[in-house]
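Here the structure is laid out as structure tokens; the discussion comes afterwards.
Up next, chain A:
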Amino acid sequence: MKELALIAVPFVAAIAALLWPKDETRPWLLPATGVVHVALTMWLLIAPPPVEPMAWVAFDPLARAVLPAVSVLFLACAAYAVSYLRLRSERPNRVFVACLLAVLGLLSAGHQARHLGLLWIATEAVTLAAVPLLHFNNTGRAFEATWKYLLVGGTGIALSLLGSFCLGYASLHGGGGGDLTFVALTAQGAGLSRPWVLTAWVLLLVGYGTKMGLAPMHTWKPDAYGEAPGIVGALLAGAVTTVAFTAVLRVRAVVDAAGAGVVAGRTLIVIGLFSMLVAALFLLGTRDFKRMLAYSSVEHMGILSLGAGLGGAGVWAALFHVWTNALTKGAVFLSAGNIRRAGGGRTQDEVAGMAILTPVSARIFVVCMLAITACPPFGPFFSELRILRAAFADGQGAVAAVFLAALLFAFLGLSRLVFAIVDGRPRAAAKKTDRRFRETAGVIVPPLVLLGLSLWLGVATPSVLQEAWTAAVQALFPLP
Partner candidate 1 sequence: MTGALNLLVALAMGLNLLALGSSRLPSLIRAAAVQGMVLGVLPLLLEHEFHGLVWVVAAATIAIKGFVIPGLLRRALRTAHIDREVEPLLGFIPSLLLGAMAAIGAVAFAGALPLRPEHAGTLLVPGAFATLVGGLLLLMGRSKAIAQVCGYLILENGIYLFGLLLIHATPLIVEAGILLDLTVGVFVIGIIVDRIQREFDTLDTRKLTSLRE
Partner candidate 2 sequence: MTTVLDILLRLAVWLLLAPLLPGVINKVKAWIAGRRGPPVLQLYYDLAKLWRKGVVLSTAVSPGHVAGPAVAWVAVLSAALLLPLGPAGTALSFRGDALLFVYLLAVARFCTSCAALDTASAFEGMGVAREVSYAVLAEAAVITALLTLALQSNSVSLGTMLVPSAGAGAGLLAAGLFLVLLAENCRVPFDDPNTHLELTMIHEVMVLDHSGPPLAAILHGASVKLLLFAVLLAETVLPIGKLSPLMATAALAGSVLVVAVGVGLVESLFARLAFRRVPMLLTTAFLLSLFALLAAWKGAGA
């Protein structure tokens, strides 16, 4: 029942937000819902409910391994949103708050969906619910970004629908009932018609890869992240992408069962490395620190897909990385949001010397940059090191080499840009910006908390999480 509550509570809150009269107090709905949601997920994490196999919606091992991260990230963003929306009081926030809550509900649904069709519906719905969040700033650039997000994302998601149908047809043709629940598909296993399975795999990978933002389907990402508020960026990069990733994982489990695991692994590794390299090349040159975050996200999606492609230990590490990436990315986006507000610009030509203007945010930003580029002792370091080790253990030396090269380039690009923004003499643009921005606890604590969590996750990974990840890997890829 709780698993349905995870979905229902946010929707109820969303409706409440729509009906709520006052703009000033409405944002408080966000942290309230977030707290409830976190409480529920933690409860479920610690005491996982029995999963009755044919259920379409269930808090199954995979959901257990990932959903809590989303929930925690949302809570942090919600806490940040309160002070952020107070800062942006000139904009009506009714739709914004409602959509944020709806997104949470749909995310919970997507993570728990055990039916391909249902999963697709949830993903598409998240895509649509995010639209009002993207053009919150209501500028021309925001609309352009939204337009691209919609069409590229829409095309991708359409292809994934086609892929779902293909998988269903693979079951039909294999003599199955065309049932789209993962359990049934996995059970049919080798009975699935191979050509259709491969077609389905490619289409689904491209489709959900578009939502993840794997190159070359990532083109919408920089625009969307660049124009959306920091919170939205954090949620998109840390939470929405994970739904797509879990979708890929679930599908991969089916493909493995159908005996095409080799192909799946190959394609995942290739597209993962390609994404990392492309992202790194973009990072080397970009001058806009919000777009930079988007490319960094592309890079980390590449890391995830690489991990998923390595199978076994790689998937475990990838689930680990989902957590570390979600929390660290959240911190990065939030601190970047502060700097964007205070600096009054988004490129290194407009913003500099933030260490003087907003010392705390600037420090957090630098630490976040180090954390996201796999500097110990933060989470990403540990998860990426595990992926590297998995690659070596798998005998994929060349893959590891490319992986490291991409990491190096990404680090060079990120550090260059971040230090250019933090150090130096403040630009004139900063003088003109609204002096309303103050480094209050409301905008400082949430990123700090996320950073602390990322640190804790790396240094002392809770055994319950490790156990959850192991269980998820076991459930997805049962060892023969």
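The rule is simple: a contact is a pair of C-beta atoms (placed from the backbone, for glycine too) under 8 Å apart; a residue touches a chain by one contact, two chains touch by 3 or more; residues count from 1.
The candidates came about this way: all candidates are chains of the complex that A comes from, given by their letters.
Computed from a prediction, not measured in an experiment: that's the story for all the values here.
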Interface partner of chain A in the complex, by touch - 1 or 2: 1
In the complex with candidate 1, residue positions of chain A that touch it: 115, 117-118, 120-121, 124-125, 127-128, 131, 135, 140-141, 143-148, 150-151, 154-155, 158, 161-162, 165-166, 168-169, 171-173, 177-180, 193, 195-196, 199, 222-223, 226-227, 282, 285-286, 291
